[in-house]
Each structure stands twice: as C-alpha cells, then as structure tokens.
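One structure coming up, written as structure tokens, with questions to follow.
One chain of protein is taken out of this complex; the other chains stay put.
Showing chain A:
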Amino acid sequence: MSVRRLLAAFALVSCFPATAQTASDWQRLAPLAQTVKAEEVLSKGIDLTLPLVAENGAAVPLRVNFDTSQLAEREFIRSIRVFSSGNPNAEVIDFHFEAPFSRVELSTRIRLSESQTVFVLAESNQGRQWLNQRDVRVTVSGCLMTGDDSVEAAAMNTPRIALPRNTRPGEAAEVRTLINHPMETGFRETAAGDVIPQQLVESLTIEHNNQPILLVKFHTGTSANPFVSVFLDETDNLLFRWEDQQGERVEEKP
C-alpha cells in the first residue's frame, strides 16, 4: 500500500512534465524574481485557491486569502500580485492596497494558456513578503468546443457592482464588481491572419469617501469582462472607476 501511495504521489507530480516546478522555480520567472526583495520569503498565511484541472483556460476562478493574524502591529498588506509561469506574459493581476484591510480575501478570473504554475506574492508595508503557488492542469473538455470565435468591440460597458444585502457593523463584507470588455491580449489573430490589436481595461480604482483604498491592475492574464471580488470594511460612499489603455474612464457608484 505505501509503495503504491508513493507511486501515486509520483504520478501526480509527473502530470506536469512540461512545467514541473521545484520550490525555488519562482526564481526562474524573471518578472516575479525581480519583484521579490525580502531576504526571507514567507509562505505561512497566504492561501491560493485554483482548480487542479481547469476545463476552460479562458476563465479560471482564482481566490487569494491572506491570514491577517500573521501581521505585526501597524503592519498591513500593501500589495498582492499574481504571476503565471506559462502565459505569454507572466503578469496576471495586481492588487495595491492604499489602506489597511481587516480581511484580505480576493477573487477574480484569470487566463491560463496551458498547464502551468500560478504564483501569488503578497507584500506588507514593512517589506515582508509571502509567496504561494499552485499547479493547474488546463485541458479543454471534449464537449466544450464552442465553434465560436467572434471578435467583440473593445469598449467598456455595463459596469456592475454588488454590495452585500446585510452588513454587520465592524465586519468586512464582500463587494463584487464586473465590467464588460473583451480584454484583447494582442496575441490573437483573425481567420485572415491579421493580429487583433491589444485592448485592455488597465485598472479599477475603488475609493471610499473620495480616498482611493484599492487599485487593481489588469494584465493580459486577466479574463475578459474583468471580475473582482474584495472584502471591504466600509461599504458606504464608495466609488468605482475603471480606466482602459486609451484613457477612457467609467465611473460608477453603487
């Protein structure tokens, strides 16, 4: 039995032959390695949730959860960044916190072009860094061929914000946002072989009482119709502002 278990464990690892990662493989992913500045990279306290197998690499649900009890007094999370080992561009999505959040839990949907390792790096205002990673196998299920390769207009429309129905004072509450936009990567071609130019929503800023509290930066690794869920300590007087690469802005108040 134990030999078999061992074999089974080996089989799991060898499921990722092209991207087999060792614990220090982040060092070989340049954009991530350049971002790691702390002398000691921590791992305890940061959770990264992704499916083991993604049947649609165009929209893979990702959740990051940081255990804020790991933080010292007056220490708070300054940024959380997601990197991909196998996408054409390693940057996936970044969250920059302009204020302390009591609950650091983020959800979004990301693009993975192939089976690979996804990394998340958190940094505090005191310069401490935490890193975690997950292997994801990407495979298009046989029945999921859509036969649809349409190109959509690249303009932001229909911003959506969902506030929780019941909030309790002093307890952070989940706020969900989404804006419709195709997030053209610049890597796609039309049937005629012409490159479809890159068109991205660049950022989402959330303001509370006219002060920015969170800046989300989107990259080519962020799914079309960028979706973000965060836990906010205050849900009154919020403003959401999306900005695309052309400098167009969409503002929305819940």
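Details
One rule holds in what follows: contacts are C-beta pairs under 8 Å (C-beta built on N, C-alpha and C of every residue); 3 or more make two chains touch, one makes a residue touch a chain; residues count from 1.
By our rule, contacts and distances are computed from a predicted model.
The protein name that UniProt records for the chain not on display, among "Peptide ABC transporter ATP-binding protein", "Sulfide dehydrogenase [flavocytochrome c] flavoprotein chain", "Ferredoxin" or "Sulfate adenylyltransferase subunit 2", is "Sulfide dehydrogenase [flavocytochrome c] flavoprotein chain".
Summary of contacts with the chain left out: across A:G45, A:P61, A:P100 or A:P212, the touching residue is A:P61. Residue-wise, the contact with the chain that is not shown comes from A:L52, picked out of A:A33, A:L52, A:A99 or A:V195. For chain A, the residues touching the absent chain in the complete assembly are 1, 4-5, 8, 11-12, 14-15, 17, 51-53, 55-56, 58-59, 61, 137, 139-149, 158, 160-162, 176, 178, 180, 191, 224-225, 227.
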